[in-house]
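This is the structure I want to talk about, given as structure tokens.
Of the protein chains in this complex, one is absent; all others appear in place.
The first chain written gets the first letter, and so on, giving A, B, C and D; residue counts start at 1 in each chain.
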Amino acid sequence: MSTDAKELAGKNRLHSKGISTLHYVAYNDSRVEESQSIDLQQTGADDGRVHWSHIDGLGDHALINAVAGRYGIHSLLLEDILNAKQRPKLEDYADSTYIVAKLVSFDAVKKRISSEQISLVLGKNYLLSFREKPSALFDGVRERIRSGKGRIRSQKSDYLAYTLLDTIVDEYFVVVEALREQIDLLQSRLLTKSDPQIPKVIHQVRLEVASFRRGIWPLQKVVEQLLKSESSLIDPQTKPYFRDVHDHLLRILDHVEALHETLNSIIDAYLSLSSQRMNEIMKVLTLFSTIFLPLTFIVGVYGMNFKYMPELEWRFGYPLTWLVMIGVATGLGIYFQRKKWL
Amino acid sequence: MSTDAKELAGKNRLHSKGISTLHYVAYNDSRVEESQSIDLQQTGADDGRVHWSHIDGLGDHALINAVAGRYGIHSLLLEDILNAKQRPKLEDYADSTYIVAKLVSFDAVKKRISSEQISLVLGKNYLLSFREKPSALFDGVRERIRSGKGRIRSQKSDYLAYTLLDTIVDEYFVVVEALREQIDLLQSRLLTKSDPQIPKVIHQVRLEVASFRRGIWPLQKVVEQLLKSESSLIDPQTKPYFRDVHDHLLRILDHVEALHETLNSIIDAYLSLSSQRMNEIMKVLTLFSTIFLPLTFIVGVYGMNFKYMPELEWRFGYPLTWLVMIGVATGLGIYFQRKKWL
Amino acid sequence: MSTDAKELAGKNRLHSKGISTLHYVAYNDSRVEESQSIDLQQTGADDGRVHWSHIDGLGDHALINAVAGRYGIHSLLLEDILNAKQRPKLEDYADSTYIVAKLVSFDAVKKRISSEQISLVLGKNYLLSFREKPSALFDGVRERIRSGKGRIRSQKSDYLAYTLLDTIVDEYFVVVEALREQIDLLQSRLLTKSDPQIPKVIHQVRLEVASFRRGIWPLQKVVEQLLKSESSLIDPQTKPYFRDVHDHLLRILDHVEALHETLNSIIDAYLSLSSQRMNEIMKVLTLFSTIFLPLTFIVGVYGMNFKYMPELEWRFGYPLTWLVMIGVATGLGIYFQRKKWL
Amino acid sequence: MSTDAKELAGKNRLHSKGISTLHYVAYNDSRVEESQSIDLQQTGADDGRVHWSHIDGLGDHALINAVAGRYGIHSLLLEDILNAKQRPKLEDYADSTYIVAKLVSFDAVKKRISSEQISLVLGKNYLLSFREKPSALFDGVRERIRSGKGRIRSQKSDYLAYTLLDTIVDEYFVVVEALREQIDLLQSRLLTKSDPQIPKVIHQVRLEVASFRRGIWPLQKVVEQLLKSESSLIDPQTKPYFRDVHDHLLRILDHVEALHETLNSIIDAYLSLSSQRMNEIMKVLTLFSTIFLPLTFIVGVYGMNFKYMPELEWRFGYPLTWLVMIGVATGLGIYFQRKKWL
Partner (left out) sequence: MSTDAKELAGKNRLHSKGISTLHYVAYNDSRVEESQSIDLQQTGADDGRVHWSHIDGLGDHALINAVAGRYGIHSLLLEDILNAKQRPKLEDYADSTYIVAKLVSFDAVKKRISSEQISLVLGKNYLLSFREKPSALFDGVRERIRSGKGRIRSQKSDYLAYTLLDTIVDEYFVVVEALREQIDLLQSRLLTKSDPQIPKVIHQVRLEVASFRRGIWPLQKVVEQLLKSESSLIDPQTKPYFRDVHDHLLRILDHVEALHETLNSIIDAYLSLSSQRMNEIMKVLTLFSTIFLPLTFIVGVYGMNFKYMPELEWRFGYPLTWLVMIGVATGLGIYFQRKKWL
């Protein structure tokens, strides 16, 4: 076992024991402050800055409860954050908005989609984000905050929420591409020789596409609600950005719809081709059988050992038999040609 | 027959004769009073306490009529309670709300879903609940009331109604799991050898999933109505709890939808695989037939007993025949290889 | 021909010639008056009583026109009553409401559903009902009026309309039961041996279920309209009764939906089982063919009559041939076992 | 070529060259004036009369432009009238309403549905109607105007529009009947022996039903719009008549829906029966093959010419062989009976 693998195993053990890590960033136009310690004293102060607390891993209930307490999170909401099996949804509270999204990723090795929950709690001057498993997904966003590139530093917490949602939705395009590749592969396999694995692969991809669609559809509803929301938490100037995310989701849904239709068409094509190939096989079998069964019968007749069989004594019995057999074969050949089997 | 079995039989007999049992609990923040007798004097008094009367079994009409009379239940409503074949529904009356839900359970032995009716009548300071068959389902709720754990004691009757609905909906997750297990089993059987039982099992599971869905869908509508309801019986502070139940129901519907799609995909995969296997079988049959039919014909020819067959006298007639036969077989082999059958 | 049959034939002849019979009942809390004569003098008087005129058979236009004239029925409405091919519908007129319903019944002998039209014209203090064919369907209602049982005598014409609709909808449950029985029979036949009649029976039952559904759906809409109606003809106190009818219709639609899904599942199961059985048959055929074709070829070889065939002279040629053949058969057996065909 | 046929050919030639014929009728309660000349002086005068100009054939643009100019028809509207490929639609203009309907007819010889466009422009005191091809369809309406039968003479232009729509919709019933006949024929052919033409006929009828439905659905929308319209052009008293047309269209849609479902069911039944028949055929083939292949092998064995074959010398070798063969055949027979193939 290499040192890296050991470290990884150690990390996993810790995680399963319930480690959560906090990344706290507070920023405004002029300055950025960061902290990873659990010393939460500064968090949430209403000082014109945006306070973003991101928690990776849902194991350390003490930490999460401390954060939740400070921001006055409802107990039912906290339950939803911790029980990572929610559907994407939006809930408006008096002074915060709760958003559940699903981060979907494609495992290139197992050829399987996996999804995990990301919860956002958006307040006037803060954003809490919770992610099931630790990863580097939001590192780019923090980097942008630090460097002050783009408009993120001059905006409020709603823009930060948009940035996170946008990051999540961008991952969907990767999954769509991966699914499309699998389906294109299926299509090209379909056109070559009959492959016994195809039905199983179709079945698997189909379930993945369906599960992917079930995850996106409610998220699109969530963003639609955000767009229509009259909550003071969402600035009218940020709405075009959410509309952009909504457009992306609609495009992804279009793609997924296309994948779904392609799969259905592949299934039909597979059945048609299968039926077509069966017909081909049966024609060959029938041709051989119908030609050779009568001939074998004829030669069988003259293989009988009866004492009195006049034909056997004939001078030209043997060639005559050949003539008869050639005639029978030719007749059947013409018959099948008329039936358009040849 | 063991004593237990006798008791059980006795109980069932009683039940079929029409025994209903009443569990009456009245509670507020400070005290809890319980009774199982039919002495209904205290029931329904408007004394700041929540009065919960639960009736197990719908057989004893006298008892049920007495309860109904005391709470002024409409005759049509009473009919619906007694005729346990209602769809889940919500009806608003002047000073009470009537809710019909279905309790669904999975019989692990028969592999069948069974459902029974639970009726709730929610009033200002009381809740009536009626269940078709006696069981321990709500014992946990009573226990919570007795012990005063959680917030139930400090809440009104609407919270009690929520608690009962939540208990019912939690049972659905068990059923979903049982159905998913059956379907996973089907999927793994599908991938191994052709199993003649699969179509029948698919058929049965499909009907169960469909019947389950038909039961949940209207209940989800009922909870939606509760959420939108402006009845004074539902406190705004209890609504988040009903929203939670609604979320659970949506999640269950998502799961059921997924099961439904998986089953459809399994059917298609089964037909494709079946067709695929047929092609395989037919290829083998056709290969053997098309190779051996001509050969058998050839050996038949030289088995004929004509007096004048020059080939039979040839010195190398026999090996020549073998050469011809090997040539024919080889030619057919090449032909099938070109057709990609080998 | 028995006397009964003659009478029946006579009745039918009369009916086809256009006999309509009028049953007129006027009642209030205290008294009931009945008449079958066409003397319509009393009909429709506004005397605090409910005037119910029921007409069986739509043949006698003179009678129907007389009734229509007295109650001031619009000519288009009259046309709809007489042309018994309407869809269930509700039309609100200034001082009356016109309801078309379909009475559906199941012919146990022909195994066919038949439907006929029942038209109701509901006015302030009267109800007209028209039925295509004479029958005893509403006798029970009249009996209830006469005896004064239940609440019917103390209610207005809207309650009478409810009672008739309820009677009609109750008949639907009978039909649902009959259809379910047919489908259960189909299911049990499906699980036994392949039955060539099944596709035809499925086809017939499917058309019946579809036609039944097409009849109920608009009626459910009609009752919904009644529930939402703000017409003064429908008393708010009668609405719970109509809601009850609506619930019944929704339950019937649920049942019909279940039947529909079951049928679809049966079709899929039939095709799967059929395909499955075909595979079984083909395997047997292929096993026999692939084992015996090579063996027959081998024995054919040594049945040839060539002068020079060294094997024929060998001392152990015959047992050796047997050994070879057993070897070939065993090899093929192992091959098929590997392919999981055995 | 008969004189009639010549005349017809002449007419068609003229039509293709662009002849349009005008039928102008102006009427009120007391008098009727008719004209077929293109002298349009009187048309459209606001004199309390209804002015109906019907134009058969869309070829003569000069005439149509003249009419359009007089009634102030928008250029886009005129384009729609002349380009006879519109969908049924309704357009409200300031002082007129434009209605496009499709006249559908069934060609009994070609067994094909054909459709053509009828455009109505409804004004306060006029109605313009345009039909693609000349025919006698509206002769009955003109006859009713002349004779003064019914209520048409006492009504306004909206009633005339209703009459024309009603005439058009009545034609639909004829088409529905023709389609139903074709489908009934299909059904009865289905139940007799396997007919290779059935799939093609199903395909054709299916396309016809689909195209018919696509034509009716938007027309139903049009009439619904008319019913909801608050335009002063539609008198409230005429609305019941339009509601009647709407009912007819809903009934036709019901019928079409039924035809559609029947066709789908026929397709499924065809595939099931086909699969069923295949199973039957395969069983016969397999029975014969599995019984005769072993027997033929056995007789082949004793047809071998080995010098040393002890059985051949046995006294009872031949009858013993028969016994063995009978045993084998019986054994296989029992096996198949167990498998329920017999």
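The working rule: a residue touches a chain if its C-beta (ideal position, glycine included) is under 8 Å from a C-beta of that chain, and two chains touch if they have at least 3 such contacts.
Keep in mind that what you see is a predicted model, and the values were worked out from it rather than measured.
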Option from D:91, D:116, D:171 or D:224 whose C-beta touches the chain left out: D:91
Going by the touch rule given at the top, which residues of chain D touch the chain that is not shown? 74, 76, 80, 85-87, 89, 91, 193-194, 196, 198-200, 202-203, 206-207, 210-211, 214, 267, 270-271, 274-275, 277-278, 281-282, 284-285, 288-289, 292-293, 295-296, 299-300, 302-305, 309, 311-318, 321
In the complete complex, which positions of chain A touch the hidden chain? 187, 190-191, 240-241, 243-244, 247, 250-251, 254, 257-258, 261-262, 265-266, 268-269, 271-273, 275-276, 278-280, 282-283, 285-286, 289-290, 293-294, 296-297, 300-301, 303-309, 340-341
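Throughout what follows, only the chains that are shown with their structure count from here on.
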Between chain C and chain D, two copies of one chain sequence, what rotation angle (nearest 5 degrees) aligns their Cα atoms? 70
Gap in Å, rounded to a whole number, between the CA centres of chain D and chain A: 43
Residue numbers in chain B touching 2 or more other chains? 271, 275, 278, 282, 285, 289, 293, 296, 300, 303-305, 309
Is the way these chains touch best called a line, a ring, a star, complete, or other? line
Can you name every chain pair that touches? A-B, B-C, C-D
